[in-house]
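Down below is the structure, laid out as structure tokens.
One chain of protein is taken out of this complex; the other chains stay put.
Labels A and B are assigned to the chains in the order they are written; within every chain, residues are numbered from 1.
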Amino acid sequence: MNNNVTGLDIDSSNINESVDSVISPDEKDIKQDNKKVITPGQLVIKRFLRNKLAIVGIFIILFMFIFSFAGPLFSSYGEYDIFFLDKNGVEFVNKEEIDFTQEGIALNLRANPSLNHLLGTDKDGRDVFTRLMYGGRISLIIGFIAIFIQLLIGVSLGGAAGYYGKFIDNLIMRIVDIFNSIPSIPIMLIISSAMLVLEIDQKNKIYILMLVIAFLGWAGIARLVRGQILGLREQEFMIATEATGIKTYKKIFKHLIPNVMPQLIVFATLGLGSVILLESALSFLGIGVPFPYASWGNMVNAVNDPIIMNQHLNIWLPPGLCILVTVMGFNFIGDGLRDAFDPKMKR
Amino acid sequence: MSKESREKLKQISKANKKAVNHYEKIKKRKDIDPSEYIVDMKDKNNVIEFNNLKTYFYTDVGIVKAVNGVSFDIPKGKTVALVGESGCGKSVTNLTLMRLVQGPSGQIVGGEIRYRTESGEVVDLTKIPMSYMEKIRGNEISMIFQEPMTSLNPVFTIGDQISETIELHNKDMSKKQIKERTIELLTIVGISRADEIYKSYPHQLSGGMRQRVMIAMSLSCNPKLIIADEPTTALDVTIQAQILDLMRDLKNQINASILLITHDLGVVAEMADYVVVMYAGKIVEQGTAMDIYSSPKHPYTIGLLKSKPVVNKYTERLYSISGQVPNPIDMPNYCYFKSRCEKSFDKCNGDYPSLNDLGDGHKVSCWLYDKDIKEGR
Partner (left out) sequence: MRQYIIKRLFISVFVLFGVSIILYGLIRLMPGDYISNTVAGNPSITEEMVVGLKKLYGLDVGIVEGYFQWLGKALTGDLGESFLYKAPVTQVIASKMWTSFSLSFMAFIIQLLIAIPMGIISATRQYSKTDYAVTIFSLIGISLPSFFFAAILQKTFAVDLQLFPISGMVTAREDYEGFRLMMDMAWHFVLPVVVLAFTSIGSWMRYTRTNMLEVLSSDYIRTARAKGLSEGKVIYKHAFRNTLIPVVTMIGGSIPSLFSGAIITEGIFAIDGLGYTAFHALKAGDIPFIMGFNLFLAFLTLMGTLISDILYAVVDPRVRLS
């Protein structure tokens, strides 16, 4: 059973005010003794922590971080290590050139899970479990950096559009429209074939991938920020900043941006999930994170081989589950944050 | 947040869960036996009798006793005004009467609201089944809300929304009759182009017009009681007077009672026969409008009246009651007004003062007027 929150420090925050209006317009002005004032921030945290799904999400993401960033430190295998078997069936890793002429040496590929290889080896003889950890690294890093760039572009352009209005607003919003109508996967297809022709280094391809994902995704943030700021600009406190002659950048960064923060945080959290999803889809298609780098998406790609699909679930199932669980974790958190920030979603 | 307070919050939510489940279970029962809600009226000249009504909100930080033992009557054909600051529980009182308190956190935990239905049955509105309540709502007891701008459904026409109420409670009326009645109602509330307004959507009307529509809707079934929750607060001053005049005239025409909820003492003076003053969920003073205006007794009522500007009277500075309404959670057991009261004395540290009748139904809840004290104990 869930209870409304009422009668907590109502003075400053509109969050609390609307919480109260949920109960009855009359509870609004009940004041609270100073000794036990709960700030709006604390209220948000409290509401967030009560959301069981959000807590599950936090644990999932924490686990994924530890797994993919700290995990490799405890593993003696490298991301691209290829395992071989000699003629006696003894496994070894040889980072130098292999002399295949030597008799009985074979790649240890598609090995079943064992103590040596917790999830077996993939079709090239690499350790799946190790690659799972490195794949998580790539996915999470790409996710965070892409979202960061998106926020940077989205907030500045959206903020400018909302704040200056008129011609600038019109111009920026049309650019937003343009970027909204560009389909991400086909564009990535073109770019990836261009990269192929230009013979771009595999490592640099990852950076380009990040940039492309960021450039294709900022439009939503810009639209959100612009809408919020347009609404805020009309409010009394902004007219007050006008009257007191506060500098423009201070107006934007001290008075406007903090008011958009809750929506931005929610958007960014949910966005992280969708960026990871997009990256994995691109990698699955072979136009995302390139081999030999591991990514959960390109690891699932092995499923295109019917033999792997049927007999080696250990190769494609774990990375797929990792994508699902990670994206779900971000979505759980984002959903919980939205509920916690939005007083209408009373609990 | 400290560990202690976290523990406390946990305890509260546990206790709340239990209490709320208890009341929700009672509410959700089917086949409630009539003996549970059939009661007797104290005075048959009353439309409604509130008896020790209690409505609590089970919140995260504790129980808010929004209505805490309220008793008063609404006589037939009279206007009773419920006055008090925001948050004193006056709106919750009327929502309780209509059984519109938002669950699960808001629950009616005790007391009675006795009401004689049109069929002659006297029932306790707090205990009747929801299906019974639905027959009374809009039909015998109707309501006008504070916000005319948002209280009408934006996607239905004015005509649809008024007809809906008539149709719901008058199954034998034909479509044509319903439409005629709707247009008649619109004319009654002073809307000139009734035919045109019938087909309009709410957003096409001004606030004053919408409030007229709300009044027309509330009148549609000739109710015995109209609850008006701050009906003029959201309107322009010039429109306010028109709406109040209209309500008074109409009330007399259909001989209904009005429960007027307001914080505007000017409105009270203009409309009310009886006044009930509430403070922090309790009644502090009640009596006829004359009693309250000419000889207010409770320091809170006196303060309220003093803080109202009077034309043609010079004052240095408008009076204001110092301090704030106390924390609604964990109320003290002495008088709630004590900390803000100018006249408090040692007796005020004792129990909460009971409501004393000073004669002719003028009641006040204050130790200053306690019989024992007055008579020198």
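One rule holds in what follows: contacts are C-beta pairs under 8 Å (C-beta built on N, C-alpha and C of every residue); 3 or more make two chains touch, one makes a residue touch a chain.
The structure presented is a predicted model; accordingly, all values stated were derived computationally and were not measured.
Novice: Can you tell me which of B:134, B:180, B:330 or B:357 touches the chain that was removed from the display?
Specialist: Considering all chains, including the one not shown, the answer is B:134.
Novice: Specify the residue from the set B:151, B:182, B:232 or B:327 that touches the hidden chain.
Specialist: The one listed residue touching the chain not shown is B:151.
Novice: Which candidate, A:136, A:159, A:273 or A:290, sits in contact with the chain we can't see?
Specialist: A:273
Novice: Can you tell me which of A:66, A:106, A:152 or A:178 touches the chain that was removed from the display?
Specialist: The missing chain is touched by A:178.
Novice: Against the chain that's been left off, what residues of subunit B make contact? List them.
Specialist: 98, 100, 130-131, 134-139, 142-143, 145, 147, 150-156, 164-165, 168-169, 201, 203-204, 214, 217
Novice: Which positions on subunit A touch the chain that was left off?
Specialist: Residue positions of subunit A that touch the missing chain: 1-2, 22, 53, 174-175, 177-178, 180-183, 185-187, 189-191, 193-194, 197-198, 273, 277, 280-281, 284-285, 297, 300, 303, 309-310, 313, 316, 320, 323-324, 327-328, 331-332, 335, 344-345, 347.
Rule of thumb we're sticking to: only the chains that are shown with their structure count from here on.
Novice: How many angstrom between the C-alpha centroids of subunit B and subunit A?
Specialist: 50
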